[in-house]
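A single protein chain has been omitted; all remaining protein chains appear in their positions.
In this document, chain identifiers A, B and C correspond to the written order of the chains, with residue numbering beginning at 1 in each.
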Amino acid sequence: MKRVAVFTSGGDAPGMNACIRAVVRGGLHYGLEMFGIIRGYNGMIKGDIIPLNSQSVSNIVQRGGTILKSARSKEFMTPEGRKKGYDQLKAHGIDGLIAIGGNGTFTGAEIFFNEFQIPTVGAPGTIDNDLYGTDYTIGFDTAVNTALDAIDKIRDTADSHDRIFFIEVMGRDSGYIAMQSGISGGAESILIPEERQTIDDVVSVLKAGFDRKKSSSIVIVAEGDEEGHAAEVADKIKATIDVPVDIRVTNLGHIQRGGSPTAYDRILSSRLGLGALEGLLNGQKNVMAGIVNDELIYTPFHDTITKKKLINSDLLRMASILR
Amino acid sequence: MKRVAVFTSGGDAPGMNACIRAVVRGGLHYGLEMFGIIRGYNGMIKGDIIPLNSQSVSNIVQRGGTILKSARSKEFMTPEGRKKGYDQLKAHGIDGLIAIGGNGTFTGAEIFFNEFQIPTVGAPGTIDNDLYGTDYTIGFDTAVNTALDAIDKIRDTADSHDRIFFIEVMGRDSGYIAMQSGISGGAESILIPEERQTIDDVVSVLKAGFDRKKSSSIVIVAEGDEEGHAAEVADKIKATIDVPVDIRVTNLGHIQRGGSPTAYDRILSSRLGLGALEGLLNGQKNVMAGIVNDELIYTPFHDTITKKKLINSDLLRMASILR
Amino acid sequence: MKRVAVFTSGGDAPGMNACIRAVVRGGLHYGLEMFGIIRGYNGMIKGDIIPLNSQSVSNIVQRGGTILKSARSKEFMTPEGRKKGYDQLKAHGIDGLIAIGGNGTFTGAEIFFNEFQIPTVGAPGTIDNDLYGTDYTIGFDTAVNTALDAIDKIRDTADSHDRIFFIEVMGRDSGYIAMQSGISGGAESILIPEERQTIDDVVSVLKAGFDRKKSSSIVIVAEGDEEGHAAEVADKIKATIDVPVDIRVTNLGHIQRGGSPTAYDRILSSRLGLGALEGLLNGQKNVMAGIVNDELIYTPFHDTITKKKLINSDLLRMASILR
Partner (left out) sequence: MKRVAVFTSGGDAPGMNACIRAVVRGGLHYGLEMFGIIRGYNGMIKGDIIPLNSQSVSNIVQRGGTILKSARSKEFMTPEGRKKGYDQLKAHGIDGLIAIGGNGTFTGAEIFFNEFQIPTVGAPGTIDNDLYGTDYTIGFDTAVNTALDAIDKIRDTADSHDRIFFIEVMGRDSGYIAMQSGISGGAESILIPEERQTIDDVVSVLKAGFDRKKSSSIVIVAEGDEEGHAAEVADKIKATIDVPVDIRVTNLGHIQRGGSPTAYDRILSSRLGLGALEGLLNGQKNVMAGIVNDELIYTPFHDTITKKKLINSDLLRMASILR
């Protein structure tokens, strides 16, 4: 293997730049020529491929977003699109790929590998932490701390006004951000897709709070909860009980994707980037690098996208005791 | 004057606690007995009035929200409600009031003063910075920095994905938060109630950006803009031109009210709190303390709620040059 | 077991309050009466013991420091002091203890248990992460992020002026904070007690940087490095080579102990607090609760203070590749 290209795809996540840096400096350390593909699969199809040296990734470890940009590519979902991408890689002499992204990215990577056999190793880059094969994904710790910082701010105003706040956090199929930000933010109730919690459950928790003269409360709702978005949940609550205090709804939105990565995310991203690169050199292909119990492991793309990562139910039990 | 009570009313703002601390320690310094009224006018009506000593306001200078809590009071809008409030104050021997709040607070304070002549001085506590009689209000600088922090995070993801973001910030009648966070956040366009900007104006700015190959843009929309909320503005834009990039909308919401106050807000709040207290001792009444050109001044409540504070149009001119 | 008391001892760490909250609410959940001892072993000797209810630990999950205060106690090192402490506990009917602290705390706890057999379970509270029996300690993640934030700021000025900065971080016997903040901060060199790195090693790294036209560099020095404090290391470097750029030294100091805990620390602290309490109820004694590979385990106090926790040498290898 002589020339390796790295790209980011799907939603951006804080730490992607630290991961790119680790891939590039790792590759240079082992004598490879390193390249970056701009805007994920779209850039591959267009041949938007640039050489990267040590200086190219200098001073980016602390930056949010991705210097290689990201995009979703409809064309890459077609055989013709992928063929164009392959031709571009060949034209540039690329014989190995590092793909940083989530579910969609690895779905594409698996198909592409099966068609063209260019060795590819993935690194899990998504704030949602919903990938099987790694305890944590790049950007998750930062997103949780961003959500937590917002919850802390909202509690100031909730306490001052005796209000119940319904706060929606990201996580279309996964309650990880909701659970971790909710527990650390001292939320009364946390609604996540993985756990069936009814409106009546929330009502009984809020009622118990009123009985204890608790005048303000925070309910965290994961984007993908089966009871609906935060606004819907709040409406259902209001339709069920006569709440003696004001209710407010807020959706944290896109701030959860940005910001300078935390120490944890920078180290995780670096380990995963270097691990993906070293795996590629050691013959790994069609797999994602992950860290489980502090050990680097490789999991087939197929498993990362089809197997379901379980949420630690002990944390939910704890949340119900501590509120 | 022997017994002075302080209260917070209306929307809470970071720095209110620093202001309460300054009122209380200032009062004790001058030999007064100090009291706090819980939940604004509601607490006054109910006689929820507690003594405050130096220790009561210890370690609160850095806290968001208000330890005296805040509320809106319908009952205080009635003569009967205000009479009850007056009776409670008399029962507690209160002969002076410090009111921390915004428009609504001072409207109530003026009526109350005209009816019962209890000397009252206000301190401008609102993140909106929409009060005549002071250059800045308590909480404004913190709210702007909170909004700016969010904009910085969103720019990470906007840049990574080549997107236009429409970001809504607080300010029902005032574009101050929008203007200051927009200029400091490097926004392409800033829509505020004070300045008539049409959808066509925004379109032409965005088009000019596309022509310069600018792939991501940020548009700040004040809550109270005449073109509507951020989502409506975005829809109008989409209906007008064929935007070559993704559009996203986000509303920063209640995080703008909370958080530990900035240094600026803590100092401003302290000066206004002490200034209000010293004004009260020096015979001021029915006025709000403010700081204009670094000088402490007192403005009749009537003017603070009826006169319009002008936005610095030079800043808008600058924004159009720097984008 | 009916009455359990919790205390914090030794250097304070962000997350101690979240841990106290989990101990107290956990205890109340299981029907115990809960107490807090003020100022660690000193408060035990003086009988400074107060009842704690659910409200007592409300709104503290986000606060740095410890509401129970901490102190080092010389008197508790004497048999007479410990006897006094035991008598006070008996007088208050305390039949179980939760000790939150580090090496010194558990050394005292082990002796005390051996003398008086009051069941005691510890929770690892120290920013240094130097306790055997847990992957991470309470406060470590926050301290690393605080150090990292400072490093990021210093890099701004290092880059602007082409300087080498020697930054000292906490860790008397442990290089954990240095290693994690150094790797995430993109430091050129990291000096820690666990790894023998000579001045010549640092010189050769810096020289290689100069050769690559790297104009600014950051060297992290753990407080307890065998080459001395950051200022000494800088002096030795200056005596060895003729550095073509300015050298500056800074010691991050006590800011590393404070601040609102990160999400990670709040969750870890909650798990360890509840885990310690549930362990105590289940018959554990003379042990520290810890989390290893995401599992709650209990390790005898004796092992936590005598066994050495190894640093992950793979991270050091990575640091040398990525710089």
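The working rule: a residue touches a chain if its C-beta (ideal position, glycine included) is under 8 Å from a C-beta of that chain, and two chains touch if they have at least 3 such contacts.
Predicted model only: the values in this text are computed from it and were never measured.
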Self-check item: Chains on display which the left-out chain touches in the complete complex
Solution: B, C
Quiz item: Looking at C:4, C:154 or C:206, which residue reaches the missing chain?
Solution: C:154
Quiz item: Where the complex has a chain not shown, which of B:42, B:66, B:88 or B:145 is the residue touching it?
Solution: B:145
Self-check item: Residues of chain C (touch criterion as defined above) contacting the omitted chain
Solution: 8, 11-12, 14, 39, 63-66, 69-71, 146, 150, 152-157, 159-162, 165, 248, 250-255, 257-259
Quiz item: What chain B residues would touch the chain not displayed?
Solution: 18, 21-22, 25-26, 29, 54, 59, 61-62, 135, 141, 144-145, 148, 152, 155, 159, 180-181, 183-186, 212, 260, 262-264, 266-267, 270-271, 274, 293-294, 312, 315, 318, 321-322
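Quick note on the criterion: only the chains that are shown with their structure count from here on.
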Quiz item: Taking every chain's C-alpha mean, which one sits closest to the mean of all protein C-alpha atoms?
Solution: A
Self-check item: Chain centre separation in whole Å, for chain B relative to chain A (CA means)
Solution: 35
Quiz prompt | Centroid spacing, where centroids are CA-atom means, of chain B and chain C in whole angstrom | solution = 40
Exercise. Would you mind listing the residues of chain B that make contact with two or more other chains?
Key: none
